[in-house]
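Removed from the display is one protein chain of the complex; every other protein chain stays in position.
Moving on, here comes chain A:
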C-alpha cells in the first residue's frame, strides 16, 4: 500500500512538471512578452529591449523556465504586474475562499448524489426512480450559469432572501457567511449531482443482481442487511472515482460560478489575470489548479485502493 502510494506520488510530480512546461511554453509562444505588457503601448523599442534584457527575456526558453520553476518551487510565485504585489498572498486568499465553496459543494454532491442513486437503484422502475432521473438530468443538461441566474432571480430579486454576490468572512458573523454561500453552492451541486447519482445507481443495480448478493439473500439475511453489508460496500466504489473526476469538473464550474456571483475566489482571480495579461498570476493559478486536481485524483485512488481488498492484499493463501 505504501509502495503503491509512493508510485502514484511520483506520477503526480511528473504531471506537475509536464503541465508547468506546457503552460510556460504556451505563454512563451504568445505575442507580446512581459516587458511589452509592463511598459505599455507607448514604449520605445530601446526601452523595451533594455527591459527585456533586464528581465532575462532574451534567454533561452529552458533557462527562463528553469529560473521561473526554481523560484516557484521555493515558494516565490512572482510579482503580480497589475496589482504590484507578490502573487502568493493573493493566490492563497482566493484559494481559501474557493476551497470553502468547493468543499461545501462536493459534500452535498456526494451525500445527495449517493443517496439519490441508491434510492433509484433499490426502487428501480418505480415512480421515484423516474423522478430522480428527471431531476438529475435537468441539473446536468442545463449550463450552470443558467441555474445561477434563475436562482438569483427567484431568491434575490423576487423574494429578496439571499445576497446575490460577494463574500462575507466569518468575522462578519455566521449568518452572512452562510447566506453568501447558499446560492453558489446550490448551483454547483445541481450541475454535478447527476453524474454521481447515475453512476451510483448503475453500479448499485449491477451489485444487487450479482451472484454474491443472491448468495447473501439465500443465506437468509434480511434485505436491509444485504443492502448495507453486502451491496453498498461494493456499489459505492465507482462513486468515489466519479467524485474525484467531478472535482476537476467542479474547478471548471467554479470559474463560471464565481463570475456569476462575483465571488472572490481563485476562478475569478484567473479570469481577472487573463483579461489583464497578468502573466505571473496566470501561471501560478493554473499550476495550483493542476496540483489540486492531480492530488484529488491521487486521494481518490488511494481511497479506492484502501476500500478494495484486491489492491490492498494481493497475495493468495492456502
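Criterion: a residue touches a chain if its C-beta (ideal position, glycine included) is under 8 Å from a C-beta of that chain, and two chains touch if they have at least 3 such contacts; residues count from 1.
Please note the rule applied: contacts and distances are computed from a predicted model.
Between the listed names "NADH-quinone oxidoreductase subunit N", "ABC transporter ATP-binding protein", "Sulfite reductase (NADPH) hemoprotein beta-component" or "Homoserine O-succinyltransferase", the UniProt record for the complex's undisplayed chain reads "ABC transporter ATP-binding protein". Only one of A:67, A:85 or A:233 touches the absent chain when the whole complex is considered: A:233. When the full complex is taken into account, the listed residue touching the unshown chain is A:215, out of A:53, A:111 or A:215.
Contact residues of chain A toward the unshown chain are 3, 6-7, 210-223, 225, 229-230, 233-234, 307-310, 313, 315-318.
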